[in-house]
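Below is the structure I would like to discuss, written out as structure tokens.
Note that this complex is displayed minus one protein chain, with the remaining chains in position.
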Amino acid sequence: MKVVVLLKRVPDTEAKILINQEGSGIREDGIKFIINPYDEYAIEEGLRLREKLGGDTKVTVACMGPAEATEAIRTALAMGADDAVHISDPGLAGAGPFTAAAVLAKAIGGEGFDIIFCGKQAIDDDQAQVQCILAEMLDIPQVNAASSFEIAGDGASAAVGRRIEGGEEKWETSLPALISCDKGLNEPRYASLPGIMKAKKKEIRTKTLADLGFSEVPNKGRSRIVKWLPLPKSGECRMVEAGETADAVRELVRLLREEAKVI
Amino acid sequence: MSIDLTEEERMIQKTARDFARKDIAAVVEQSNRDGVFQDEIYRRLAELGFMGMTMPEEYGGVGFGNLCLSLALEEISMVCPSTAVAVSVHNSLANYIIHTWGSDGLKERYLPRMTSGELIGVYALTEPNAGSDVASIAMSAVKDGADWVLNGSKIFISTGDRAGVIVVIARSDQDDRTKGLTAFVVEPGFPGFSVGKVEHKMGLKASTTVELVFEDCRVPAANVIGAEGMGMKIALGSLDGGRIGIASQALGIAQTALDEAVLFARERRQFGKRILDFQATRWKIADMATDIDAARLLVRRAARLRDAGRPCGKEASMAKLFASRIANAAVYDSLQIHGGVGYTEEFKIERFFRDARVLEIYEGTSEIQRIVIAKKVIDEYERMYPA
Partner (left out) sequence: MTGDILVVTEIRNGQLKKAAVELVEGARTIAAGTGGAIDALLIGKGAQGEGAKLARHGLRRIAVVDDELTTNYSSEGYAKVVADLVAEGQYGHVLICATAMGRDLAARAVAKADGVMFSDCIELRYEDGACVAKRPVYAGKLYIEIVPSGDRPVFITVRPNNIPPAAETGDSAEIAARPSGLDRSMIRAMVKEIAALAGGRPDVTEADVIVSGGRAMKDAANFKLLEELADLLGGAVGASRAAVDAGFAPQPLQVGQTGKVVNPKLYIAAGISGAIQHLAGMRTSKVIVAINKDPNAPIFEKAHYGIVGDLFEIVPILTEEIKKIM
């Protein structure tokens, strides 16, 4: 079975993210880049599937990203993936979801696949679109934000659970399919030291747009960011007061719902 | 020589860091409070390959060098210096000695089980009357047929109560002070071996420190490391790795001290402002940060030299001397910045303060390091400017 795992190199959002001086994007100096955390669940699920099925099951990482993304790819290989395809082209800088999907579709479609795992969203743009557009382009079904996954004995279908508001949906999908992964699906393994050692020898196939048969960037320019805005300053604590305690609490609940939007 | 880390080194550092901050952090407070050795943590560290870091693949290791080991020890020490002790001794002393001087038979019998983590390796050198003065080792080793019989005791042995492999240096020739020492591999199951007194220490409480007692302990001749009389050579030849290891531990302790100081000073307010905004605090931070950076460069240089197979005795001693000293200064200043709460168990700095003290003592006291450095430096002058 050919398992493909999508991987994106993203800035570590645990650190402070600031807008650059020109207001055209984020400040990249001093930023650490990591594997998109949701993609780690995808890599882990791919590895577990290979461990379960054995045989000639292979896990291939597919990553569209700049040259620096090789470290993220190498980490996925160190976790246990077998090989990787790295699509890298200066023309793809700032690419939108339809561009990314078209490029990935060409690369993955070209190499063949039986199942695709990916993270439910990338923590930089938080769009959660690329995987669905990719699934449509590859003409395969999708199940998003999986919190459980079980392949059927015959390998032709899978049972997938996903959390929704107030419950859990149990899906059944035929394979091939695209499954995007959510936190809680599994516990991603660390890149072990033997894994890091073996990763050195694993193959990363680098492809430019031309290698994939594109004479120009596909689906370019469907949207434009016109402004970058910081979060409003949090300021002082809002002390909620009223004559009666009950009234104050009611006001607090209103603020939490309407202003803070946390309930 | 580059001070930058390679992609591979960054990946190893990341695994060590993530494991330390997740798995070790989950148990660190309790294990240090209760003085409990974390068997499960070592099992997981072994699974990840940390117990065979510098050993070649043929013995189940991963063949990474001293710099990678240093990175791992630094990251682990940032969370739990106690854990780092066992990892350092196992890799830079036990594994290293058997691999460097052991016969093929000895290597095959022990190394694979050590790199897999099945056997934890420890180093038994120190005796009640032999600390810095290695030649004063009195534990006797007497040949008896096909065995050697060991009599005596070793003290302050880290992880001695859980060891699967004990590298012991004993006196095989009462008359020759320097060439009369022999190194042995002892298994805890050998007759006559027992664990004695357990030390209750000021710090490194999750690292067990014990006395090992040898009463007519029979060791097969095949377990001699190298050959009879090589003990001193082995002891001296293993110093550098151990020193770089402890210097790395010191780095981790110092870094945490600085991190905690800054994060605390940012929150604590007195006299209408954050104590981070007082110059006295800022100067301490500047000094701490500079010292840590300098120490790190010394440690990495020594490690890179060792990985290149070049002599690094002076550099390893400098790294150990400097890093252990600034780590103690860092925890002292950090605790001062914390003020009263830093003296309580509610804050991390209290533990790191206690853990740091032994850095200038074990694995070669700062006094010994100065003797070593002075000799090497003066030798250099003698060569450059012959009298």
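So that you can tell them apart, the chains are marked A and B in the order they are listed, and the count of residues begins at 1 in each.
The rule is short, and it goes like this: contacts are C-beta pairs under 8 Å (C-beta built on N, C-alpha and C of every residue); 3 or more make two chains touch, one makes a residue touch a chain.
This structure is a prediction, so every number in the text was calculated from the model and none was measured.
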item	value
Residue of A:Pro90, A:Gly167 or A:Gly243 in touch with the missing chain, whole complex considered	A:Gly167
Of A:Gly46, A:Gly65, A:Pro97 or A:Gly119, the one touching the omitted chain in the full complex	A:Pro97
Identified contact with the non-displayed chain, of B:Glu8, B:Glu29 or B:Asp161	B:Glu29
Given B:Ala221, B:Leu236 or B:Leu263, the one touching the chain that is not displayed	B:Leu263
Contact footprint on chain B, counting only the chain that is left out	29-30, 263-264, 267-268, 341, 345-348
Where the unshown chain meets chain A, residue by residue	11, 13, 16-17, 19, 26, 96-98, 101, 123-129, 131-133, 135-137, 140-145, 160, 162-174, 177, 183-184, 221-231, 234, 237-241, 245-246, 248-250, 252-253, 255-258, 260-263
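One rule holds for everything that comes next: only the chains that are shown with their structure count from here on.
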item	value
Length of the line joining the C-alpha centres of chain A and chain B, rounded to whole Å	40
List of chain A residues in touch with chain B within their complex	70-71, 74-75, 78, 190-197, 199-200
Chain A-touching residues of chain B, taken from the complex the two chains share	7-8, 10-12, 14-15, 18-19, 47-50, 52-53, 57, 62-64
